[in-house]
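What follows is a short report on a single structure.
Of the protein chains in this complex, all but one are displayed in their positions.
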Amino acid sequence: MMELRKTLAGRIALTAVATVILLFLALPIVVILVTSFSSNAFSAFPPEVWTLNWYKALFADGSKWPAALSLSALVAALSTVFSLIIGVTAATALVRSELPLRSAVFALVLGPLLIPQIVTALGLFLLFEPAAMLGSPIAIALGHTVLASPIAVLILIATLRGIDERLEDAAASMGAGRLTIARKITFPLAAPGMIAAAIFSFITSFDEFYISQFLSSVDTVTLPVQVYNSLTFEIDPSVTAVSAILIAFAILALGLVALVRWLGSGRQQSLLSVENTVGVANPGGDAV
Amino acid sequence: MAEFDVVTPSVKVADGTLPTATGKALSVVALRKTYGDVVAVDEASMEIAAGEFVTFLGASGSGKTTTLMMIAGFCEPDSGTITVGDRDVTKLAPQKRNLGFVFQQYLLFPHMTVSENVAFPLTLRGVPKDEIRRRVGETLEIAGLSGFGNRKPRELSGGQQQRVALCRALVYRPPVILMDEPLGALDKKLRDQLQVEIKAIQQELGLTVIYVTHDQEEALVMSDRIAVMRNGLIEQFDTPRELFERPRTPFVADFLGAANFLPGHIEQHTDEHTLVRLDASGGLIKARRHQPASGTEVKVAVQPGRLRACATDDGFCTGTVETATYVGTLVRAGVRIDGGDAPLLRLEVPAGRGPVTGERIGITTDPEDVNLFADEQGG
Partner (left out) sequence: MAATLTAGAPGRPRKLLASRRTRVGILYALPVVVYLLVLFVYPIFSTLLLSLKNADGSLTLHWYADALTGVNLSVLFTTLRISAETAVLSLVFGFVLAQAISRLKPLWAGLAMLVVVVPHFVSALVRTYGWIILLGDKGLVNETLTAMSVPGTPYQLLYNELGVVIGTTSMMLPYTVLLLYGVMRGVDRRLLAAASSMGAGRVTIFRRIYLPLVAPGLASAGLLSFILSLGYYITPALMGGPNQTMIATLINQQVTKENQWNGAAAQGVILLVLTLAGLLLVKLVSSLGASRKKRSAS
């Protein structure tokens, strides 16, 4: 490849600055993971004494965390189901049909991703408050689906675009009916995308804070809201352990998506390639 | 080249599942398709016999692919009927027509192995497992793919993938297999090789094949009969030899034989021949007997390979060699004909005996190789 020659000094400088920026991104996460095992849960770094106390405290009697965790899991599971239903149908409509007002529908789908979440949350609050649905897990899940379903739609659009529609024609030419084609051809090929859509929907809901905060009541507090409350009102050292769990959870989810993508792509690119990583980060591609 | 005549299907298929060993496999009557104002296919009719290899040959936009898609059921005709065997399939969905289709882009199912791909149509038909295994194995062997059964399509080369696609289309012995430029994505050498292979398989199994291509040589090598299409019309539907030697329209003569066209006037008819006075040189050329519908103005068509250089006083015209290009076994020459501003006459003569640039030569040919066409307006 014809390219500009790079000077050694320039490269060293660039690498050094890039390393600092990467540290800037990674440190807040690393510090939580480390501190969660430290006897002093708030500041001292690196820890002088290692301990599992904060993790144990999570499940001690009177702890608010188990309830928050199970509520978040329930809400996330619900909005994953909603998002998948919406995502599969919407992506089919947008990719595999002649839809009138196609770009208007697409703009509507992108809307929740572009508009400040606080505005969406406020709107949902105004919708659910008069209906006396504040604190209802269903309401929170419905609200989260507003944010999660567009992500599912984008991922599934990319998935469907990646499946050659003529494969379905080929199957038809051999005598396969509509249902057989859907079951034997389209579904297996779309499965990795659907798994990715499910994971991202789940994590979007699980981490969501604005809508949860507006729609929660005293008794129904999701995990992120509980984290926020512990950081502002009641100083609870277990919050470090919870944060560490949330980090582990996010990494696990991303790892799963990367794995599914990698398996789905027929292991063509290496698992740890920029393409795979960026693909994981931008599931909808350049849809925006 | 054009050595294939109509092949009678060899009925040596072991399990005898060949649906129609004789008789017509498919007929198309007055098929018509328009897209807005554009007539894509205009009243196409043809009958294809069982075991025949028929090619739709034409440039893009000639209607060949549209015709194939209508037969397959991927596109519905405005009018006309399509009959497979004795069954009218015109209104049926593709999956109900029981035809085979080989696509240019292979379209193998990426999530299935080679064996699973080939087994797919059999599974749909509820064939028992043992039977499927046996037939898949047999078919892969015919295509030289034994041992590739457990691979995924992407692990195969383009040529191998297309062989799998072929297996998948023929494993369930559909009465007719349609192929849409199946070799279009392959390089020349592989294409030549697969042409021979597909032809051999077709002959061995007695398959009825409708093949679409824009490549004249491919059509000539493989086909029993070729339908030359242009602007939605079938110009001529004939054996390669007939098309090559007895083109019925100037388009066919040009498209298949890259013929030289020389305007002239009919001078006289004999029992077997027609004598034409060429406008350019004023020389006389002897052609097969041809009686145009009206007038005496004709176009004389001779293929470059049927022209020979001779002594200046022996031929139907004389000229000066302006270009002579050595292309392997042949020399391609362009000759400026004396007396007239006609385009260069193209000759193809065996290398070694080729004329050299600047040489004055006479040009001759056999009357059997000269075709006459009524001189249409501007045609």
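Letters A and B name the chains as they come in the text, with residue numbers starting at 1 for each one.
One rule holds in what follows: a residue touches a chain if its C-beta (ideal position, glycine included) is under 8 Å from a C-beta of that chain, and two chains touch if they have at least 3 such contacts.
This one's a predicted model, so the numbers in the text were calculated from it and none came from an experiment.
*Asks:* Tell me which of A:Leu52, A:Val119, A:Ile138 or A:Leu263 is the one touching the absent chain.
*Replies:* If we include the chain that is not displayed, A:Val119 is the one touching it.
*Asks:* Among the options A:Ser149, A:Thr186 or A:Ser238, which residue touches the chain absent from this view?
*Replies:* Here the residue in touch with the unshown chain is A:Ser149.
*Asks:* One chain isn't shown here. Among A:Ile32, A:Ala77 or A:Leu259, which residue touches it?
*Replies:* A:Ile32
*Asks:* When the complex is taken as a whole, what residues of chain A touch the one chain not shown?
*Replies:* Interface with the chain not displayed, on the chain A side: 1-4, 6, 11, 14-15, 17-18, 21-22, 24-32, 35, 42-45, 82, 85-86, 89-90, 92-94, 96-100, 105, 108-109, 111-112, 114-120, 122-127, 142-143, 145-146, 149, 153, 165-166, 168-169, 172, 203, 207, 209-210, 213-214, 224, 227-228, 231-232, 239-240, 243, 246-247, 250-251, 253-254, 270, 272-274, 276-278, 280-282, 286.
Convention: only the chains that are shown with their structure count from here on.
*Asks:* What part of chain A is in contact with chain B in the complex they form?
*Replies:* For this pair, the touching residues of chain A are 164, 166-167, 169-177, 180, 184-185, 188-189, 266, 268.
*Asks:* For chain B, which residues are in contact with chain A within the complex?
*Replies:* Residue positions touching the partner: 72-74, 93-96, 98-101, 103, 105, 107, 109-111, 120-121, 124-125, 152, 154, 168-169, 172, 178.
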